[in-house]
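Of the protein chains in this complex, one is absent; all others appear in place.
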Amino acid sequence: MSRFLIQFQSPTLAFLIGGIVIAALGTRLVISESIYKFIVFMLLLRVGLEGGMSIREANLAEMILPALLAVMIGIGIVLISRVTLAMLPAVRTEDGIATGGLFGAVSGSTLAAAIVVLESEAIDYEQWAPALYPFMDIPALVMAIVLANLYFKGREGTAEKVRIWPIIKESLQGSALSALLLGIALGLLTRPESVYESFYDPLFRGLLSVLMLIMGMEAYSRIQELRRVAHWFAVYAAVAPLVHGLIAFGFGYLAHVLTGFSPGGVVILAVIAGSSSDISGPPTLRAGIPRANPSAYVGASTSVGTPVAIAVGIPLYIALAEAVF
Amino acid sequence: MSRFLIQFQSPTLAFLIGGIVIAALGTRLVISESIYKFIVFMLLLRVGLEGGMSIREANLAEMILPALLAVMIGIGIVLISRVTLAMLPAVRTEDGIATGGLFGAVSGSTLAAAIVVLESEAIDYEQWAPALYPFMDIPALVMAIVLANLYFKGREGTAEKVRIWPIIKESLQGSALSALLLGIALGLLTRPESVYESFYDPLFRGLLSVLMLIMGMEAYSRIQELRRVAHWFAVYAAVAPLVHGLIAFGFGYLAHVLTGFSPGGVVILAVIAGSSSDISGPPTLRAGIPRANPSAYVGASTSVGTPVAIAVGIPLYIALAEAVF
Amino acid sequence: MSRFLIQFQSPTLAFLIGGIVIAALGTRLVISESIYKFIVFMLLLRVGLEGGMSIREANLAEMILPALLAVMIGIGIVLISRVTLAMLPAVRTEDGIATGGLFGAVSGSTLAAAIVVLESEAIDYEQWAPALYPFMDIPALVMAIVLANLYFKGREGTAEKVRIWPIIKESLQGSALSALLLGIALGLLTRPESVYESFYDPLFRGLLSVLMLIMGMEAYSRIQELRRVAHWFAVYAAVAPLVHGLIAFGFGYLAHVLTGFSPGGVVILAVIAGSSSDISGPPTLRAGIPRANPSAYVGASTSVGTPVAIAVGIPLYIALAEAVF
Amino acid sequence: MTQQATRLVIVTEKVLTKAVAAIIESYDASGYTLIAAGGMGSHNTRSSGEPSVLDHFGNIKIEVITADPDSAKKIADAVSERYAADYACIIYIDPVEVLYSHRL
Amino acid sequence: MTQQATRLVIVTEKVLTKAVAAIIESYDASGYTLIAAGGMGSHNTRSSGEPSVLDHFGNIKIEVITADPDSAKKIADAVSERYAADYACIIYIDPVEVLYSHRL
Partner (left out) sequence: MTQQATRLVIVTEKVLTKAVAAIIESYDASGYTLIAAGGMGSHNTRSSGEPSVLDHFGNIKIEVITADPDSAKKIADAVSERYAADYACIIYIDPVEVLYSHRL
């Protein structure tokens, strides 16, 4: 419990809540999209660089099992949404599936927030753990688009055949994954130590605090959109992050027992499972499931999903890790 | 005198003057509005955070007298403009009142510049002193809008009743005050020390230097607008900052004698009195006194008022403080 | 050879190549124009500040010969293009001249990249060396515009008299030169040490890495434009930077023998000769030689010229300097 | 569903965006489109947001397509009555033919 | 070279920019002009890029001038058929007189 209290005073959470509060009070403070995107770039490049530099000597065979788990969890989350949210009578099936896709996908900002907490609590994790991101993100988005098309086909017999490779490519080309993978490649293949230490690393926490403020303001401003759709989206968005995170924690625990996956790595797996995409996912879904209503899935993810994933999810998994390991 | 020479070489002033000079030489250098706004946000958040963290143990009862003084000074500045500038035959009354409102209101960038100088000269001040900002800013804007409406009523009998609460709300929601108050709240209620020390504080001086460059360029580019209105606006803008600052210095001195208000605090009170709003004030006045000509008040404040307040006002009050305390 | 290998792993080059690669892979990562321009401003201000602070005690008479050489080289590069590229039958004469002008002009980002390499290899250079920039940049642009007008006159007898002063003014007012000269002035005349050390210098390498990423992405995205014009532009763009750099190296060597111009200074002279303008040059040429096709000269410079100048030129001149001095 | 309609264009100061949008909505227009603009008129030069970093008074161009020319005129009257005296403003209409819209 | 022509205007979601541009090019239009826009329509409020930092769904206003009114209508049909059901969209035409263009 005291972990949660302390957590609420941590910059990450404090700025997130601060953003929600000032948006609720009607602030005219605006941080422009160009700055927002640059911050996301800086954070994910930094996460990637660190991962890339650290895995130069890592045994990447260790990564196979967690990566497989990430794929399974990403697909699983969408399947769960298909038989829960998407089945509710008040919810259009395609909206439910798209929402499941977004919650199966991964949020770079939530991942960065978790890394800051792990680092400040000195909890170790495999340095390739952030690289699990695409292994969960892409399968979830692909699965959602495939399921939606199957649904349309079943209903109308008109859906076209889904081509999977373009969706994967589109995901990899998204700005968040591009920055993360670029960072990994640069860290692995070149010597970016000097700029990492003088620039990307020192600015990491501060930029994250600004990003959290933006996410908070954004969360509040999207609530109105969420109100226009079925309340089930809000319910799903509040519950799903924790359910997904705990499921992933369970699988991660299994990997810990089987192959020695570290507690910190298990937390990261849980965090990316509990997070929902806020940058790259929405446009991919807008193009892949055009009939789904973006107000439903973006509203659910940004307004409720991400705050829950950060404010409740991250401290929960860390507390759990300290309890069970 | 040598203080002024040294001051002119300080980064704050040097960049301000540099901005004026390159603008006068016709530079095509542009720093975009999104960067400008982000810098203002970073500076005021930093000022707020520091204040908030420091006042956790402060005796806020001490703040009552200076806050009352700030309110009085803010209102007084507008009243003075009403019976001076606004009375001149060449000046439309509503333009004079609006200009008084802007000069009664407070400039976040001037405040930040003063804090850098105080810190580099190791002059102590009460950490809540920057929080005097809204106590002067809001009453001044409200007063100006009320006076303008009284004037219209007297002239035409048509003005609507002025509702004061919306003006206060509008002021508090402005981007500069939002950032400052958010910083205070985060500093007071949460533990932002890690990001303060790794991010907001180290970047403070550098970002201020960029802001000063922008203010200088802006000052020059507004002079043309100022030229189109009565010359009295330029005269007022050159004299008023120092008159207001000295009046505030006098009241601050009184508070020093009565309650031990620190010399640094007195300087800050003088600086915010001498400053004129450049971010939040103009739109509030544009909405509140739509018939006033923005070229008059924005031109006066940005082109002349702010450079005088920074280049002459800040070193003047510090020199005075060293002389009288 | 191993210098080149190491160089390819340096952040400067690694980010440049990284940018090319992710652009080729179709990334949707975008760093906005406002951030790009701000980075260029920060880098050139930093280069200028350092130069300005260092030359306070320098013997500027030393600068005369290298400055003369810079002027000669700038003009010479354009003359060379006039009798090579612009003479080719597949190339419109005005396009060839404009391209020569752009390659005679100087790139601030290439200069910044060279400075980072020199500093990290602890190679000394005269602190006024970056100030050679305008001495090469402006004559090259003026020369290109004059030559183009002479050509039009010869062909049609219709060209107007070229007025040179407006071109010089236009160049000096460009954003890159403005920032560099402002930095020099501030460094020379004021005391910017505190912000230089706390802000401009620590961020220098990191911001350069971001800029290199942008330049890489930009290089790739311009290749298509380059494809639409004669292949000779690509050939010229690949060869000219090194030819120009080596010519300048030769002249610099002469100055070394005659007046003791330092090896690092010679490298800088070669780098600015080998670089081609990417910010201020294109608009000046667009206005000065409106009939030239910007796809030709911008494409040649951005897609091929700058990558070659950075990736091959800089290590080449340093290796040469170590060999001959 | 080709349909004759009236395009109403209002160019005014950015600060009025919300107020004008509210007027438009109050007249039951089916929608509107907003475009950032700069310009020059009787109230001096205004920037398009680019040059002057402190320009709080950039313009906005608001376009409303209405099936009924009268509602266009009513919106124009309401805006000009309330704001035109004190703010930069120009308003014009232009007949267009709507080829597709979700509703009009 | 004054010439009667048709101005076709499509306001839709920014994500469709490339797709709509491809359709326009496939009908051999001589060019088009793109303008960032925000708006309100049957699909809720959309921002002009300014307020909401996470707005992936800003609008774009695409203008195409064609010499032949038919090709304008064909482009409109192609766009509305393929995208109008699922995306925010309004399309209208307006006769104009072209005073200068490199080709039409």
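By written order: A, B, C, D and E. Residues from 1 in each chain.
Everything below uses one rule, namely that contacts are C-beta pairs under 8 Å (C-beta built on N, C-alpha and C of every residue); 3 or more make two chains touch, one makes a residue touch a chain.
Just so it is clear, the model here is predicted, and its values are computed rather than measured.
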Contacts of the hidden chain among displayed chains: C, D, E
Contacting the left-out chain in the complete assembly, out of D:19, D:67, D:90 or D:104: D:90
Hidden partner chain, residues of chain D it touches: 8-9, 11, 35-43, 48, 50, 59, 61, 73, 76-77, 79-80, 84, 88-94
Residues from chain C at the interface with the omitted partner, ascending: 30-33, 36, 214, 217-218, 221-222, 225, 228, 278-279, 282-283, 286-287, 290-291, 294-295, 298, 302
Absent-chain interface as seen on chain E, which is shown: 5, 7, 21, 25, 30-36, 65, 94-103
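Please note the rule applied: only the chains that are shown with their structure count from here on.
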Interface residue identity across copies chain B, chain C - same or different by half: different
Label of the chain whose CA centroid is most distant from the centroid of chain D: C
Chain C and chain E: spacing of chain centres that average the CA atoms, whole Å: 40
Averaged-CA centre spacing for the pair chain E and chain B, given as whole angstrom: 46
Sequence positions of chain A contacting 2 or more other chains: 30-35, 203
Residues of chain D whose C-beta touches two or more other chains: none
Chain pairs that touch, as defined at the top of this document: A-B, A-C, A-E, B-C, B-D, D-E
